[in-house]
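Sharing a structure below in structure tokens format, with a few things to ask.
The chains shown are only part of the set, and none of them has been moved.
So that you can tell them apart, the chains are marked A, B and C in the order they are listed, and the count of residues begins at 1 in each.
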Amino acid sequence: MRIHVVNPNATSAMTAQIGIAAHKVARPGTVIELVTGSGTPVSIEGYTDEALVVPGLLAAIRSAEQHGAEAHVIACFDDPGIDAAREVARAPVIGICQAAMHAATTLSTRFSVVTTLPRSVPIIEDLADRYGMGRRCRRVRAIDMPVLAIEADPDCSYELIASEILAARDEDGAEAVVLGCAGMAELCERLTAETGILVIDGVTAAITMAEALVATGYRTSKIGAYALPRPKPGGLIGEAA
Amino acid sequence: MRIHVVNPNATSAMTAQIGIAAHKVARPGTVIELVTGSGTPVSIEGYTDEALVVPGLLAAIRSAEQHGAEAHVIACFDDPGIDAAREVARAPVIGICQAAMHAATTLSTRFSVVTTLPRSVPIIEDLADRYGMGRRCRRVRAIDMPVLAIEADPDCSYELIASEILAARDEDGAEAVVLGCAGMAELCERLTAETGILVIDGVTAAITMAEALVATGYRTSKIGAYALPRPKPGGLIGEAA
Amino acid sequence: MRIHVVNPNATSAMTAQIGIAAHKVARPGTVIELVTGSGTPVSIEGYTDEALVVPGLLAAIRSAEQHGAEAHVIACFDDPGIDAAREVARAPVIGICQAAMHAATTLSTRFSVVTTLPRSVPIIEDLADRYGMGRRCRRVRAIDMPVLAIEADPDCSYELIASEILAARDEDGAEAVVLGCAGMAELCERLTAETGILVIDGVTAAITMAEALVATGYRTSKIGAYALPRPKPGGLIGEAA
């Protein structure tokens, strides 16, 4: 099974981390094709960063579809371009936020999210609402560190995240916590072990959900909003001439 | 991997069908442990039937947990007893309705459901709302046939379901259709092939989602609402003395 | 007028308390038929306890219907089995949570709930949402005492409840407080008197609402989801052979 995993930002160290998380849970026969954004922002911290990664993401998805990808994972917690990606793809497209929230609502009745910057709080709240999880999401918390600082100072970021996880349990009544940034994936197991709380990372949730959907044979509906884009003069980015 | 699949009603022919659907999508190494309700109604058609199957379902889950089940699937579209089952289990518990709706909202923007009896329409609408999928669920349609009649008269039921699927596309603007009864699982592939619409069966969605969650290692949160039941004098059904 | 009041748990001391609260508000001519669960958990503290009381509850309702009950009250704040009970009954079925929330939204614009254990918080929040009261319910608070401890240590529980009621007024902006456990009924008047806040007990709300519905002559709709259960081979628990 070939699963195409896009880290839409330009930081390959983050792609490597995503790859480690992905391989930890993938089935033996699954091939993880990792792609890093090219010419895109080094991290995604707001609407503009999101917008700037989508054209390249769509090109990557078109290309991967032509090369046999059976599912696509967008490995950024804002799920940037997820609807456009589903329009372009015939294979299932999984966002790590949506997958993590699906897992969280299967394993708990209430969860909180811990993310990086406060500016991302309304973005993630809006995603939760859009996915129908708003009522189950107690609160989105931010550690107030930029995305790339997590890797740069893992000890400090670990402490901040752990502290928010405990606060989520004690103040929010959260029964599980979703990590709100792909760059936090490598901390997940230690956080669970040390806090005693179910901590969910979107990368592992998305990879396994991608495998699950491939196994069912269900593919993205091509009726309605996710029908292939209407052809336009001049073609689209990433489209064969 | 051991997945415990409960058909909570007492009809073993239906369990057999569920088993066929499950094995079609399960990984090579997955063991599907099929259980049929005992002393329960022969089909689940309303709140009372649901209520009457839950004590036995909980006993089955406790027993399977003790025998190494790594995930549980409740194979009835009403997801009866799902919260109690999650309270009792440490392994993930998947309902076929919730799994099918998760798949539907990953693969389409709007879906409809086709179920058996009109009396189940508000029940499934309420489940969709509870799972946060109400806004994405265009309509719940009923073919007005009892559950067991589907197997008894497969040609007639096939025609009725196919007709509602086409109506869902044309009248509701549905981009995908979820089959609202475990007994419809065997019709799924033919319905997709002949209607040209993405038709989703909950059994296959739930089995693969169970495998996915087992692979992640995430288990049901034991903090809050899904904490193990508080011990009571006399013990609970299915609990070791 | 005959009103059938079921305490679905097995603790007859609690039934006695419910009976006192019921008789305090019932009309002179009303006969309160009190029933205690048999073979059920001694208190209802979570989804499993709820599930285990429902079959017996349904049997009690069928039996009471045959003996002339004109309304049924389920005297547990989780309103366990309320939909199944309405399916089985022709007479109105009142849950003490729903009745208390109806009263609270008639007498105030915002209310909070004070219940026993934290694990019940999401359960009651979900009930409030299901009854359409979620937007009016400021917060569900827990005193973190098991149900039976309230009677065992009434002074301590009184202090904890009173303290949460004052916090509901001061921190939540609640204008009224609903007591979230049938076992708190006997404390209601004193709590109102000493806190100066409108405190609503579900038992009294439900008994009087049952009398009200009997007086109107309206009975449970037998069209759609609350139609009588479809007959099944072997019959249902509590059904005459």
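Operating definition for what follows: a residue touches a chain if its C-beta (ideal position, glycine included) is under 8 Å from a C-beta of that chain, and two chains touch if they have at least 3 such contacts.
What you see is a predicted model, and the numbers here were worked out from it, not measured in a lab.
K.L.:
Fill in the total copies of the single sequence across the complete complex, 3 being in place.
P.N.:
Identical chains making up the full complex: 6 copies.
Everything that follows uses one rule, which is that only the chains that are shown with their structure count from here on.
K.L.:
Looking at where subunit B touches subunit C, is over half of the residue numbers used by both copies, so same, or under half, so different?
P.N.:
Same; most numbers are used by both subunit B and subunit C.
K.L.:
At what distance in angstrom does the C-alpha mean of subunit C lie from that of subunit A?
P.N.:
Roughly 43 Å separates the two chain centres.
K.L.:
Once you find the CA centre of subunit B and the CA centre of subunit C, what distance in Å lies between them?
P.N.:
The mean C-alpha positions of subunit B and subunit C differ by 30 Å.
K.L.:
Two-or-more-chain contact residues of subunit B, please, as numbers and ranges.
P.N.:
83, 86, 224-225
K.L.:
Under the stated contact criterion, what part of subunit B meets subunit A in this complex?
P.N.:
Within the complex, subunit B touches subunit A at residues 25-27, 83, 86, 92-94, 98, 102-103, 105-110, 131-136, 169, 173, 175-176, 197-198, 200, 204-205, 208-209, 211-213, 215-221, 223-226.
K.L.:
Touching subunit A in the complex: which residues of subunit C?
P.N.:
Counting only subunit C, the residues touching subunit A are 118, 121-122, 126, 129.
K.L.:
Provide the residue numbers of subunit A that touch subunit C in the complex, in ascending order.
P.N.:
Listed in rising order, the residues of subunit A that touch subunit C are 109-110, 135, 173.
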